[in-house]
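Note that this complex is displayed minus one protein chain, with the remaining chains in position.
Residue numbering begins at 1 within each chain, and the chains themselves are lettered A and B in the order written.
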Amino acid sequence: MTWTTADTWIVVAGALTAASCALLGNYLVLRRMSMMGDAISHAVLPGLAVAFVLTGSRANLPMFVGAAVVGVLTAMLTQSIHSLGQVEQSASMGVVFTLLFAVGLVLMELWARHVDLDPGCVLFGAIELVALDTTVRLAGLDVPWAVVTLAGMFAVNTAFVLLFYKELKISSFDPKLSTTLGINANLMHYLLMGLVAATSVACFPIVGSILVIAMLIVPPAAAHLLTDRLSTMIVLSVALAGASAVLGHLGAVTVPGWFGFRDTSIAGMMAVAAGAILTIAILFAPRHGIVSRALHRVRLTLQVAQEDALGLLYRVEEMPSPRPPVAVPALRQALALGPLTARATLAGLVRSGKVEWGGQGYRLTERGRDDARRMVRAHRLWESYLVQFMGLPPDHVHSAAMRLEHVTDPAMQRQLADRTEQPQRDPHGMSIPPAD
Amino acid sequence: MAAYESVRNAVAGLSAAKAGLASRLWPATAKMATGDEHPRTAPLSIHDMTVAYHRKPVLWDVDFDAPQGKLIGIIGPNGAGKSTLIKAAMDLVPKVSGRVLIYGKPYAKQRHLVGYVPQRESVDWDFPVSALDVVTMGRYGKIGWCRPVTRKHREAAMEALQRVGMADYAGRQISQLSGGQQQRVFFARALVQDASLYFMDEPFAGVDAATEKAIVALLQELRRAGKTVLVVHHDLQTVSEYFDHLIMLNMRIVAAGPTQDVFTRDNLHRTYGGRLTLLDEAAQAIAQTGGGP
Partner (left out) sequence: MSCGADRAGLLLTAAVADHLSQALRVLTLRDYNTRVVVVGTILLGVAAGLIGTFMLLRKRALMGDTISHATLPGIGIAFIVMTALGGDGKSLPGLLLGAVLSSAAGIGCMLAIRHGTRLKDDVALGAVLSVFFGLGVAVLGIVQSMSRGNAAGLESFIYGKTASMLARDAAMIAVAAGLVALVCGLLFKEFALVCFDQEFAAAGGWPVLALDAVMVGLVVAVTVIGLQAVGLILVVALLIIPPAAARFWTDRLSRMLLAAAAIGAISGLAGAMLSALLPHLPAGAIIVIVAGAIFSVSLVIGPRRGVFVRLREHLRLRRTVARQHLLRAMYERVEAITAARVGTAAPTAGGDAAAVPRSALLKARSWSQGYLQRLLRRGQRWGLVEPAGPDSYRLTPAGAVEAARVSRNHRLWEMYLITHADVAPSHVDRDADQIEHVLGHEMVAQLEALMASEASRAAVPPSPHAIERDSNTAAPGSSARGSASG
């Protein structure tokens, strides 16, 4: 493909849309109100229709205001049906937005002559036509009017998020506390909803409502999986939104080609790209990703097996001769490990120089013995603790101690020793190895 | 859960392996692997049960045999795992380890012998059903799939409502009942289950004095009929008055037995007096090793 100015403007418009939405979307996701984005972007349809008829034009301040009003109205109607009629929140939302959407459709048909906008345009947008829009001369560039509008919207949303950062944070996290602190959570809620509506309207003619919903929810959701900090999450969501716009455009032009088709809807592909990013985040996010968690679990299993193996070798050393040789089969039997895990465990221990092959079986090295002593010490201290403080019979504490020894750091070990008054022997009469 | 399980598996392997190296190393643990010393026909027999919520262990190594035909109170501080104990007994929460037998068989085979009174907050009281409808739900298990509720079942439900003194309210929508009345409806629902073993989760929470009295009378009636009832309870003042048997719980069983034997100052102190901070910390650490929620 050849990259033209039109492509640049499409990507810029898409990225601005995506970023504007993602900024606000963070708070929808955190407030568990993602579906409000869906509701509002559907419900502003009648607002749009009325605004078009009243003002007769597309990009007008009154139109944004009108849409914002409808957006706030959606939120308020949802709230009042919920409280007046005891209708569950999401159901009440469903009633309001589907009804408003239907009203919007009818109004558009009624005033079809006045409105050069059809529902299709609202759903899908016409981002392909961005570059054909009338342009404004800015800094030596012919900037399409749509891009200017979107940049304005992005600026407004950025200002909102920056200015009200702490207010939004507290009112999203704990609305009641926020209100008692003098930050009216309801006011923040409706401000946010109004802005979501205005943003939807700014973006509709260009990318359609699907992309608005996708960008409100999906990049913030992905960002939420990638970080635990709000500020990082916001920045990240904007970046991911921008990335979805670029990837979406590229995808729209190239992907259909692989199957022998021409290009396809850019807005649709942008939503798909955002979905792909979310999928990657779900799978590979460093702490919360499914794959990362699985890997972490494998590592943990190995670590636990290694620690158990060290403890086992140590206990064998404690036994009177003749000591049984500890090779793979014995280890597998004693620790109930699979063949693969057992080999990986021993290989890891040998590599880190904690265990060596001694002809008939494995034995501890000096380094390994230190680690092993700590494990066994933790184990036996826990056994003493459990017997003393939980009142468990001595023959019941082994399994619990086996679990606990792996999470016992030196500080906890010291506390344990203090609480149990530095015992010399565990409840089974085995001697507790010294700390060092 | 898997992180925790992997640790547990390693342990289970140890305690299960009776021959070879393991038994030489840990002779003392060989005994606990089987539970044959427990009477198989006890209404409820819990053996070596450990339960974790979100990887955080909330019950450790619980061993308990419920005596037949007794009112058994379960007491302990908040977060001690009281509700978890009965939910785990009914397979409502997964067990990390251990075994539960109802009259000698797994719960799945003995459902018809078990009645349940959940916590009142567990349901949506705005639901469009009448008190009678709720009580009839206790018969659904006996009615079976796809069969409609017949008059016979409604009559049984009505009779149960009568027993709890709620016959006048049979047609009321449940949100129009007071807290005590709602609890009585739940109690009636358990009654029509016609079970031998009952689990009740805080049936006295938020009820008025008359309801409390009525429920106590019904509990005693159940005992006379030879039923075994486990009741999660939080009011220490009424413990010795209401219950023959007691489980004192704080993440593990501190004491269990006849009330007059175990309801002692010493046991109370061990149950309520301070958390085992080190154990808490370790449990937290186990929970965190899995990462994520």
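Simple rule for what comes next: contacts are C-beta pairs under 8 Å (C-beta built on N, C-alpha and C of every residue); 3 or more make two chains touch, one makes a residue touch a chain.
In this text the structure is predicted, and so the values were computed from the model without any measurement.
The missing chain, though absent from the view, touches A, B when the full complex is examined.
Among A:Leu84, A:Ala139, A:Leu340 or A:Ala411, the one in contact with the hidden chain is A:Leu84.
Only one of the listed residues, A:Trp9, A:Phe64 or A:Phe101, touches the absent chain: A:Phe101. The residue touching the chain not shown here, chosen from A:Val12, A:Met269, A:Leu331 or A:Leu346, is A:Met269.
Within the whole complex, the absent chain has one touching residue among B:Gly69, B:Gly98 or B:Gly206, and that is B:Gly206. Residues 87, 90-92, 108, 111, 114, 116, 118, 122-124, 127-130, 133-134, 137, 140-141, 143, 145-146, 148-149, 173, 178-180, 189, 206-210, 213, 292-293 are the ones on chain B that touch the missing chain. For chain A, the residues touching the chain absent from view are 29, 32-35, 37-38, 42, 81, 84-88, 90-95, 98-99, 101-103, 105-106, 109-110, 119-120, 123-124, 208, 210-211, 213-214, 216-218, 221, 224-225, 252, 256, 259, 261-265, 267-272, 274-275, 278, 282, 288, 290.
In the analysis below, only the chains that are shown with their structure count from here on.
Centre-to-centre spacing of chain A and chain B amounts to 36 Å, using the average Cα coordinate of each chain.
Within the complex formed with chain B, the residues of chain A that make contact are 86, 287-288, 292-293, 296-297, 300-301, 304-305, 308, 312, 315-316, 319, 324, 326, 330, 333-337, 385, 389-392, 394-396, 398-400, 402-404, 406-408, 412, 415-416, 419, 428. Chain contact summary for the complex, chain B toward chain A: residues 2-4, 6-17, 20-22, 24-26, 28-29, 31-32, 48, 60-61, 63, 97, 126, 251-252, 254-255, 270, 276, 278-279, 281-282, 285-286, 289-293.
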